[in-house]
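One protein chain omitted, others in place.
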């Protein structure tokens, strides 16, 4: 599996590709943790358009990052869910914690929604 | 594996695609035999550009057709050999009996070469 | 087409993708599975093989083997994943959604839930210190009504 990270303001955008399972989970975990340690990111946004496989080990590592970002007052979202992940998203009820949007901008709008209030 | 047949004058052109092994050899054998039974073809020309795999069972079925066409005074040739078949072509010394040309026209020229003499 | 296959692999995490790939290829050879169904099969296999590696052999390298058996009839695919590891003491509890004995390793506890939802039958057989066998069946072209 492959991934790249970039920042859009205070949002860490992680683009995933390939297959996310127990074998590849560790790499993702370490990459995201290292970015979060930089204290730039308030939210995490996942680009799932190229992630063609994920199982419950992948869910575990995503929820792990969700818990950390939630603890620091941020949110997590995803966009462009690959069709192969839809059933897993449903069975694992992932939409409740990492809602998936049709586009990056829609997801960003959602992540930024409550921030305006505090500005 | 897939194949299609067409005629170019008295040449039966067989385009092969996919994988030619013992499992798929029979289909090819039957198709070519049926065409030869029509008594239209004097020569056989193989388009190997889309054939990504062949083993010695494939060699066997090609040589079987070669023997029949040779017995009725014809020749056999091939064109656009897929790179995957090059080593097999060499090890089985196939060039001696089914020479491979860079293009269809070059192969056709070779097949027609001696025919002019008898016209 | 009827057929079967048996694959034996060491319990290493890189074999998770290998096992699901082999099963998917076997399934495709035997039946006209849709892309979505194939992906469900791959995911279920991944869950069972991962569990064998993590739970049965506790992520020890150089441990036991995993046996993946596939059996196909014109309308069904049956996959059995067997390990020879620690076994499951309480199967009913293990199958509960979100239950995991390795929460500290970021396990979601959803492996069995995924297997149950992605396949049509799931049978778990296990004896402590003997190992575990997960048998899953999927029916071809069965529109899931929920």
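Note that the chains take the letters A, B and C in the order they are written out, and that residue 1 is the start of every chain.
Convention: a residue touches a chain if its C-beta (ideal position, glycine included) is under 8 Å from a C-beta of that chain, and two chains touch if they have at least 3 such contacts.
Just so you know, these numbers come straight off a predicted model, no measurement behind them.
Q: List the neighbours, among the chains on screen, of the chain that has been left out.
A: Per the contact definition above, the missing chain touches B, C.
Q: Can you name the residues of subunit B that touch the chain not displayed here?
A: 19, 21-23, 25, 29, 53-57, 59-61, 63-64, 83-84, 87-88, 91-92
Q: Touching the hidden chain in the full complex, which residues of subunit C are there? Just list them.
A: 1, 3-10, 12, 14-15, 17-18, 21-22, 25-26, 29
Here is the rule we go by: only the chains that are shown with their structure count from here on.
Q: Averaged over CA atoms, how far is the centre of subunit A from the centre of subunit C? Could you give it in whole Å?
A: Their C-alpha centroids are separated by 26 Å.
Q: For subunit A versus subunit B, what separation do you get between their C-alpha means, in angstrom?
A: That gives a centre separation of 54 Å.
Q: If you average the Cα atoms of subunit B and of subunit C to get two centres, how far apart are those centres in Å?
A: 46
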